[in-house]
Every structure is written in structure tokens, then in C-alpha cells.
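A protein chain is absent from this complex, but the other protein chains hold their places.
This part shows chain A:
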Amino acid sequence: MASERKTKLSKNLLRMKFMQRGLDSETKKQLEEEEKKMISDEHWYLDLPEFKEKESFIIEQQSFSLCEDLLYGRMSFRGFNPEVEKLMLQMNSKNKAVAEEEETVEVDVSDEEMARRYETLKRDRANYEEDENGNIKPIKT
């Protein structure tokens, strides 16, 4: 006998990777948030406000690297060790966290040419459709 109600898929099944591909990003985000809430609810924590008050806000650190911005310890001058000179540039720029201007990526073909190309390549959607397997077939008129 044909079942009148739709077979309900279990939650675990819905969470599997192949079922998630069809979902759009919003539903995915909602699912992730729900999962996070469930996981964080399970974590135990101390619910003692007096303890929190007494918790000190001073952190002890014995390292000088936090206090002073020190340069990288290996140095080479006038080309004595080219690898170390390369390293110097790399590490010191990381330390300074200089936001180097993003160099524009050089392209072989300009953006306008790409747009023109795509126009000619684009299939006219009205003449094609996808069948149940995802294959694109022309509509027989």
C-alpha cells in the first residue's frame, strides 16, 4: 500500500555531506548555529559570580617578545648569506604587520574582453533545461 505521508528523513541523515550540497547558504548557516548551540550547552562552566569577581585580570608573562618589538635574530649584510637576507625581509615585515598594498594581479586578458567572450559563450537559457540527473538537454520544441 502506498504510504500517504512522506518518509521523514532523520536528523543525522540530513546532516550528512551529500544532503547538504543542495541547501543554500542560509539554511547551512542556521544548521551550523544550531549545532554550535547544542555543543556549547553541553560544556560545563562555573556559575559562581563571586568567583568571577575574584578572578584576576592581570596576566603574567615572562617573555620580552610581547613587551618590545624585537627584530628577527638572524641577520646578514652585504650579501654574505642571501637566504638569511630573504628571511630578514620576510620576518621583519611580519613583525611590523605592514599592510602591504595588494598588488593588482596582472592579467593576460582584460576584464572587458572576458565579459565579451562570456556573452558569446553563454547558452540561451530558454532553449535548454536540466533533466533529473543534472544533465543539460535542449528543449524539444
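Note that in this section contacts are C-beta pairs under 8 Å (C-beta built on N, C-alpha and C of every residue); 3 or more make two chains touch, one makes a residue touch a chain; residues count from 1.
Definition applied: contacts and distances are computed from a predicted model.
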| item | value |
| --- | --- |
| Protein name as given in UniProt for the chain not displayed, "Exosome complex component RRP40", "N-acetyltransferase domain-containing protein", "Anamorsin homolog" or "Proteasome subunit beta" | "Exosome complex component RRP40" |
| Per the touch definition above, residue among A:E60, A:E112 or A:D131 touching the missing chain | A:E60 |
| Touch residues of chain A, complete complex, unshown partner | 53, 56-81, 84, 87, 91 |
